[in-house]
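Note that one protein chain of the assembly has been removed; the remaining protein chains are unaltered in position.
Chain nomenclature is as follows: A, B and C, assigned in order of appearance, with residue numbering initiated at 1 for each chain independently.
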Amino acid sequence: MQFLSDNAAAVHPAVWEAMKDADAPQPPYDNDSLSQALDEAFSALFARPVSAIWVASGTAANCLALATMVQPYGAVICHRDAHIENDEGGAPGFFTHGAKLLLADGENAKLTPDSISAVTGPIRRDVHQVWPHAISITQATEAGCVYQPEEVAAIGALARAQGLKLHMDGARFANAVAYLGCTPAAASCEGGVDALSFGFVKNGGMSAEALVYFDLDLAADVKFRRKRAGHLQSKGRFLAAQILAMLKGDLWLANGRAANAAAAQIASSVGDRLLYPVEANEVFLRLSPAERDALRAQGFGFYDWGADGARFVTAWNARDEHVTALSRALAGL
Amino acid sequence: MQFLSDNAAAVHPAVWEAMKDADAPQPPYDNDSLSQALDEAFSALFARPVSAIWVASGTAANCLALATMVQPYGAVICHRDAHIENDEGGAPGFFTHGAKLLLADGENAKLTPDSISAVTGPIRRDVHQVWPHAISITQATEAGCVYQPEEVAAIGALARAQGLKLHMDGARFANAVAYLGCTPAAASCEGGVDALSFGFVKNGGMSAEALVYFDLDLAADVKFRRKRAGHLQSKGRFLAAQILAMLKGDLWLANGRAANAAAAQIASSVGDRLLYPVEANEVFLRLSPAERDALRAQGFGFYDWGADGARFVTAWNARDEHVTALSRALAGL
Amino acid sequence: MQFLSDNAAAVHPAVWEAMKDADAPQPPYDNDSLSQALDEAFSALFARPVSAIWVASGTAANCLALATMVQPYGAVICHRDAHIENDEGGAPGFFTHGAKLLLADGENAKLTPDSISAVTGPIRRDVHQVWPHAISITQATEAGCVYQPEEVAAIGALARAQGLKLHMDGARFANAVAYLGCTPAAASCEGGVDALSFGFVKNGGMSAEALVYFDLDLAADVKFRRKRAGHLQSKGRFLAAQILAMLKGDLWLANGRAANAAAAQIASSVGDRLLYPVEANEVFLRLSPAERDALRAQGFGFYDWGADGARFVTAWNARDEHVTALSRALAGL
Partner (left out) sequence: MQFLSDNAAAVHPAVWEAMKDADAPQPPYDNDSLSQALDEAFSALFARPVSAIWVASGTAANCLALATMVQPYGAVICHRDAHIENDEGGAPGFFTHGAKLLLADGENAKLTPDSISAVTGPIRRDVHQVWPHAISITQATEAGCVYQPEEVAAIGALARAQGLKLHMDGARFANAVAYLGCTPAAASCEGGVDALSFGFVKNGGMSAEALVYFDLDLAADVKFRRKRAGHLQSKGRFLAAQILAMLKGDLWLANGRAANAAAAQIASSVGDRLLYPVEANEVFLRLSPAERDALRAQGFGFYDWGADGARFVTAWNARDEHVTALSRALAGL
């Protein structure tokens, strides 16, 4: 009964089917009809003209986005707990040729205009200090929380006022939108997001994430950068197929809802153990080492979260009996 | 009837099957049992201890290999026609942080000790000039030709004598080995190759190439570099599955033979039009624009090769009737 | 009466003289007799074989040192207030091709084994997180304080235990040694420092800093890196001449003492206003905006230090009457 992560969960049958269907002769790279259909598909989803490409990992999506937003001598403001800071092996430094990440604080792993200003304010505007060129926020956050549309918009307004670009790491964007019950645009571009890493791998895909540009000028050179990073696969049609399958009939949203529901069920059984509000598909709990041992002895897989905590992640295909078993086990501790 | 490239050909059924079988819960990244099996599988194939990782593109395999062989202030010697020079969008410069490619000549896109020495000889050994740190050769070459084991060994000996590392771009390594009829080791590491980009995508795979290190010391940091380049996919088991399926029962070799046979059949019908010997699965022909038009009018797809030439590439699944049709069409010109 | 910084102070007459003497025909770059004499001169000073080169700025010295100590996918641990973090325009990211700086705490801008361990301890040793490869400390620190030899040695021991290299930013190394009254070796290499940026520009030089390697293996490629950064000046003899003049008769130490004495005099007149102990040539004081205005009205130049503080820096050529005037003015506030 694994609650380690959604990042290794099974591939959705519809994705498999679409991949099989894509196994017909097509031009290589992104010249196939499926890759060529991405712009239109995402433009429809966001109800505005966007430019979208596939890449094989969230790290690649995030870092390509940042590379188009920040000069090598600039910086990106992100939360201290951000994935780009902690879990991408220094990839932002590689793709941006050495730009800095400036770390800001904020409850529930959320940035706020105030926490951003606390970082940008003291920076002397001379060449001896590194200036911010962009902001990156994570939707849903690394604490499993979700920016409300007005929270995104407040950051977007600050970004525009200071001439900064705004990136959204949406590895769990589906879970965020499912929670908000709003349009995907309301959760992102309407608040001023310039580029979104729209995750599918954690949500039923196999190996395709989308990088969606709302600021079309920024997208101008990303295809050069993707190629140069070795991320332009020759059979790209199989990545496009995954994404299109996820978009079809809003499968991405249904999967996000399913994962969220499982997390909500778990959260409902844990009393005051919650470390963060459960808004997406992650449950962070106060759990002593002994309690963790007890759970593991019952066959539950999860990660420790600090000395006295644990993280449980639910996937799109969370099985009812596993979720129920975990809920009972937690309630019985 | 497409002879444009093997790089967008269909995926072999055995690869599909292995991928489906891999769709069970496993740890993420390369912690799954399939990824963990790669070292052993390639060690068996090459009859020596090797270290192997998967990546999603040949460009990534080549450039990660080079990044572990050359310092940013050094250079890689390659053929003027090498893929890394002409078709990877500057990726070597990205992965190596700006190392140079030094271009050497040689018939059939093959380097020789002499052509390499013609490049290295005049380099002043002071800090004002860039020193070579590595050599990269392509097996089979960009002209569809194959290095004999003794040709590789001669370059390997030069490399060792000069303290250079030796990389082999084996995007079509299967075709080369199929042509040579020798062991894969004889075509690579026995001649002194330190790292091999072993291609599967052009040979029946979907999205997985292997980077195989014969020099285990060089492999020490490649996993950090792969992660930092956004190439450590979370569902890596699907890449490993492809590779293991290709290795099983030497499917890679059978596929290589099939493609080669199709190319040989085409070559046998073209009289003196051949631009290069046909040793792998590519046929380069002298063809006038009018002749090319005529062929295209008959439904054949292929790339122009200069003003008066054309390139035909056969894939593992080349259909007999297409090959026969092309052979007849060429003979009838 | 300027106390803004020592970094723009006058050039010592002995330095001028040595530069003039160097204006005779010599081979270019660092092939002249003066540049060639650096290794020996610094080996004598540190009583062990060292390798030393000149560069034109402290930023270049620091960042070249780091580039030889850290891989692009690694990190350098430094104090949150370190010059390399705050005042070098992102140069560490440039020279290291994107390595990270990991920020540690510590009183008086000093790192301690504990504060370093607080940073390194939580790092997961997998490829998703960036590992430290080196530590950088500043002697004297950015707060004008000096590491005691045993403090350096404690950090050096930690570095060796964890396989990290140790860099010392000695922009004000002369001031530190002058304060300690020990040998320069005791203040640096005897404590395990692998490379030292030995500053001269702030201490009477014009445009030459030395980068001194105690770990000779690390020095192996620094000359390639210096050239590649555009820092190998063709008339390098003028930089070597400056450094040799400063070393002659321990002029560097006399100048450091003079600057320190001026700072000590100022410090003695300020009661409890001191923000940090005055150990080198910088005095940080609690001063209200009104007090700062009053001082400036009397003709004193200095930088604000936060909302309610100020920094006064004394140079090797601090004039007695200026120092006395400042001391009186401060006492009179």
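Basically, contacts are C-beta pairs under 8 Å (C-beta built on N, C-alpha and C of every residue); 3 or more make two chains touch, one makes a residue touch a chain.
Quantities reported herein were computed from a predicted structural model and do not represent experimental measurements.
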Option from C:Phe42, C:Phe94 or C:Tyr147 whose C-beta touches the chain left out: C:Phe94
Hidden-chain contact residue, picked from the options B:Asp6, B:Asp39 or B:Glu88: B:Glu88
Residue in contact with the excluded chain [from A:Lys110, A:Lys227, A:Arg257 or A:Arg311]: A:Lys227
Residue ranges of chain B at the interface with the undisplayed chain: 72-75, 86-90, 93-94, 96-101, 127-130
Chain C residues that touch the omitted chain in the full complex: 2, 4-5, 7-11, 16, 20, 23-28, 32, 55-61, 63-64, 88-91, 93-95, 201-202, 206-207, 224, 227-235, 237-239
Absent-chain interface as seen on chain A, which is shown: 71-73, 97, 127-128, 221, 223-228, 232
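In this section, only the chains that are shown with their structure count from here on.
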Greatest separation from chain B - chain, by CA centre: C
Geometric centre distance via CA averages, chain B-chain A, whole Å: 34
Inter-centroid spacing, chain C versus chain B (mean Cα positions, whole Å): 50
Junction residues of chain C - those touching two or more other chains: 72-73, 97, 127-128
